[in-house]
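Let me begin by handing over the structure; questions about it come next.
One chain of protein is taken out of this complex; the other chains stay put.
Take a look at chain A:
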Amino acid sequence: MGEDKPCSRMNPTHREALELPSRNPTADGNAGHNPDWTRSRGEANPAPPAGGAIRPRSAHARRYNTSPLLRSLKTACSLRGGSPAMFAELNELLNASPQRPETGKFTLLRDTRTDGSFLVHHFLSFYLRAGCKVCFVALLQSFSHYNIIAQKLGVSLTAAEERGQLVFLEGLKSCLDLWFGEQEEQSGKPSPLQFISKSTSDLKALFDFVQVSLTPASSDSWKGPVLLVDDLSVLLSLGATPVAVLDFIHYCRVVVCSQLKGNIVVLVHSNEDSEDEENELVVNSLCHHSDLILWVEGLATGFCKDVHGQIKITRRVSLELTGEQDVVQIYQYKIQDKNVTFFARGLSAAVL
C-alpha cells in the first residue's frame, strides 16, 4: 500500500472519500477461493481422534434453529426474560436490536485502565444472532476462550463456523503456523499475518483475507457483513506501523461499510498518560472516523466491587453534517457471569 493506492486517504473525516470505489488489483484473483488460513488449519490438524469425531453438527442444528422466525422469537423472549443472549441492556442503550442491525457503521470500542473485551463478546453474539456474516480477527485469545464465552451468551461459534456464517482468524495459531511452518507457505497463498515475519509492515494480506471472507457468494443469504477486530493494538505490537494500520482500516471501511453495506467493530486500548505514541495516533484518528464510540474506563478512584467501570457512549451525529451535536451518554456498569448491568452514575448497589 504505497503511492499507487487507488483510493487516497484525503480528508479522514470527509465521508465522500469512502464512496470512492476501491479496486484492489490482487484481491480479484482470490475471489471465490477458500481463504488460505482454513486450508492451513486443516492440514495442521489431522483427523480428530475417535472421541472428537462426533462433530456436534446435529446437536447444534437442533439447538440453534436457523429459521428466521424462530430466531427472532427467541431473541424477543431473551430480551424480555433476561436470558443471556447478549447484553440486552446495552442493546437498549444503543437502541439496537438484532432484528434490524444498522448498516454502514464503524464502531470503535476503546478501553482505558480496564478490559473492554466484554464489548467484543457482546457484538460477536449480537451480529451472529442478527444473521450477519461475521469475519472475526481474534488476535488476543484462543478460539476456545471466545467459544466458551459465546456459549454463555447463547451462541455457538463452532456451529456458526460450520454454517459458514463466521470466519474466525485465530491470530495466536496462525502466527505459530507462520513462524514454525516450513516453506509450505510459499507454495500456497500468503498467511494473513505474514507481515510479522517480513521486514515490510504491510497489512495487505490481512485485508485480502477480510475481503475474501466477507464478499458474499451467490449461495449464502446472510445479512450485511461484519468485521470484528480484537484488538487493533496487537497489530502495532507485532510490527505494523500506525500508517499501515490506518490504511488497513480505511480499506476495510471502503469495502465493508461502503460497498457491502456492512459494519465494522474494532477494539483498541488507550490511556491518557500512555507513552505509546503510535497507539495514541491510531486511537485518535479512529475516534475521528467512528460513527459510534464506546469508551470503557476503569474508575479513576480505584477498584470497586460493585462498579467495574464507566462507559461513555458517543454517537457521532455531527458526522452526518446536519448541524447537530454529538450525543454523549455516560453510564456505569458491572460485569456479571453472563451479563452486564448498566446504571446511571451513582446508582450502583454500593451507594444505594
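We take it that a contact is a pair of C-beta atoms (placed from the backbone, for glycine too) under 8 Å apart; a residue touches a chain by one contact, two chains touch by 3 or more; residues count from 1.
Note that contacts and distances are computed from a predicted model.
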Answering from "Trm112p-domain-containing protein", "Vacuolar protein sorting-associated protein 33A", "Elongator complex protein 4" or "Methyltransferase-like protein 5": the UniProt protein name of the missing subunit is "Elongator complex protein 4"
Which residue of A:T114, A:T215, A:S318 or A:T341 touches the chain not shown here | A:T114
Return the single residue from A:I149, A:L228, A:A244 or A:V266 that touches the missing chain.
-> A:I149
Touch criterion as defined above, residue of A:L93, A:I196, A:V243 or A:C287 at the omitted chain | A:I196
Hidden partner sits against chain A at residues 41, 44-45, 48-49, 51-56, 59-60, 113-115, 117-118, 121, 142-145, 147-149, 151-152, 156, 158, 171-173, 175-176, 179-180, 196-199, 233-234, 236-239, 269, 271, 274-279, 298-305, 307, 310, 332, 335-338, 340, 345-346, 348, 350-351
